[in-house]
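My structure is below; once you've seen it, I'll send some questions.
Partial view: only certain chains, each at its native spot in the assembly.
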Amino acid sequence: MPEDARKRARRRLSIARGHLDSIVRMLDDPEVYCVDVLRQIKAVQGALSGAGDVVLRGHLEAHVATSAGRGDSVELVEEVMEALRYR
Amino acid sequence: MPEDARKRARRRLSIARGHLDSIVRMLDDPEVYCVDVLRQIKAVQGALSGAGDVVLRGHLEAHVATSAGRGDSVELVEEVMEALRYR
């Protein structure tokens, strides 16, 4: 993965981790409201999807640029479709 | 939220946070493989969905049981649909 994409993905995931941490603390409160918890969980899932897109884009940039030069475009398509299974 | 559901949701989210922590550390490695990162992100998202279902079920159990007694079944339906917007 290109260094820039790796660092940006790492930063986004760190922020998501802090957010998730705050949800765990919310749940220490016996009076917590369930819809608030669901809303916060959804927000973290959105943040994780965003981080996944950064990773995927880094992957594409690193591989597409060189694929035709290496003559492995068939393999690249397989790799992209494989990556998308986890998106 | 019923105490049992709250504790189970808290435990699941703590585990997801630990998992997310390990993904952040994976990204310190310049040689990390993008598809592995995407796969781990997907796994955390699955864990968050599971925790969300625990919260939702707790919400239903707490409210459905008493709704007709209180005569507020219309409001309950609205609340469930609202909760599902974040699911």
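Which chain is which? They are A and B, in the order written, and residues in each are numbered from 1.
Just so it is clear, contacts are C-beta pairs under 8 Å (C-beta built on N, C-alpha and C of every residue); 3 or more make two chains touch, one makes a residue touch a chain.
Everything numeric here is computed off the predicted structure, so don't read it as measured data.
Identical protein chains form the entire complex, numbering 4 copies in the structure file, with 2 of these shown.
The rule is short, and it goes like this: only the chains that are shown with their structure count from here on.
In whole angstrom, the spacing between the mean C-alpha positions of chain A and chain B is 17. Those residues of chain A whose C-beta lies close enough to touch chain B in the complex are 1, 3, 6-7, 9-10, 13-14, 16-17, 20-21, 23-24, 27-28, 30, 32-35, 37-39, 41-42, 44-45, 48-49, 51-52, 55-56, 58-59, 79, 82-83, 86-87.
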